[in-house]
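Sharing a structure with you now.
Take a look at chain A:
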Amino acid sequence: MSALVEARSLGRFYGDVVGLSDVTLELEPGIVGLLGPNGAGKSTFLKLLVGELAPSRGTIRVLGHEPFTNRRLFARLGFCPQQDALYDTMTGLEFVTFLLQLGGFSARDARARAQKSLERVDMGDAMRRKTRGYSKGMRQRTKIAQAIAHEPELVVLDEPMGGLDPVGRRDVGALLHELSRAGTSIVVSSHVLHEVEMLTQEIVLLHRGRLLAQGSISDVRALLSSHPRKVAIHARDPRRLARELIDIGGVTSVRLDGDDGLLLETTDLERLQSELPRIASVARAGIRSLDTPDAGLEAVFDYLVETSG
Partner candidate 1 sequence: MKAVANVEIYRPWRGTARLGRLRWWQLARANIKTAGKRKLPLFLLLAPLGIATVIFAFVVYTRFALEAGETPAALGSAHGATSALRTTLMAGAAHQMIQVRGMMIAFNIATNIFSLLLMAWFGSGLIAEDRRLGAHLLYFARPITKLDYLLAKLCTVTFYGALGALLPGLLICLVATFASPEWSFLTDESDVIFRTIAFGCLWTLLISSLVLCASSLASRRTFALIGVFAWILMTGALSGILAQAHGNQDLRAISPLFASTRIGASLFGIEDGAPPWSLSWSWISVCATIAICWIVIAWRVRKLEVVA
Partner candidate 2 sequence: MISFLRATALIARAHFVRSVRSKRGLLCLLFALLPVACTALIAGAAHHASPAMLATNFGWLMMLQIVVPLVALISGSAVVAEEIEDRTITYLFTRPIPRAALLFGRWLATVVLVEALLVLSTFLLLLACERAHARVGPIDAGIRDPLYAAVMLGALVYTGVFAALGAFFRHPMLVGIGYAFAVEGFLANLPGKNQSLTVQFYLRSLIADGGSKAWHRLEGFTAIAFQTGERAEVTLLVVLVVALALGTWRISTREFELTA
């Protein structure tokens, strides 16, 4: 399968400020999460991706096209920008209909699609009101509606969950999953890690304009061999368990955590996992729970950002 997005040595500068530097990556179809702290270059990357900006260096191809001012590509693309901007004198329905008409749909077709799209984002009741009276969440939903209304092959969303309440976030998450199942590829940026984790396991991590990591969360974590994995165990007798565990190869530290907790770090998680049942039965420690707290995206993110300085 050909890559959805291909970037080669991609760079973008704003005068002396580096927005993005030497990014080379390929994104496959599906949902991809674009992660990074504020100022990491996420929005710059997305603007390059949707052709709003031209690269200062390198190339980017989206669905096989160079995006800057490429109208052929724009017909296959939906973009939900980060900025909270709508035409305030229009209703939500007029706004989406207008943009669909600009996409080449007839007035009737555009209106029908706009209506359907707004209902999909739960804006059915408010779509005939002027957008100037919308709440932040409603504006966000309208922006998402215009991005998906023409059923594009690729939907690019810049911080789509911003301003949404928890129910709204869940609904948008469900909508993106639904779109993905229907074959639409999605690139979504966020700095809220659990939002991305909820949507996808495939991530691109940017920091200070550079590509820090790319791939599935677990693969990226596995690549971070220099960081020992943390394992949290709750047991009836953690002290006895600790004495046994310290001798296992790869375990670098063992620390008691409260009355029944044990926190250990290992560079060889597989070995620990294979030896733990045997040790637990020998020590009669009564293990109640076992968790790897740093296997999640947040820990991976922290490690990478920390490593990159």
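As a selection rule, all candidates are chains of the complex that A comes from, given by their letters.
The definition used in the following text is that contacts are C-beta pairs under 8 Å (C-beta built on N, C-alpha and C of every residue); 3 or more make two chains touch, one makes a residue touch a chain; residues count from 1.
Nothing here was measured: the structure is a model prediction, and the numbers come from that model.
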For this session: Using the definition of touch given at the top, pick which of 1 or 2 touches chain A in this complex.
Result: 2
Exercise. What part of chain A is in contact with candidate 2 in the complex they form?
Worked result: 14, 43, 50-54, 68-69, 71-72, 74-75, 77, 79, 81-83, 85-87, 89-90, 98-99, 101-104, 146
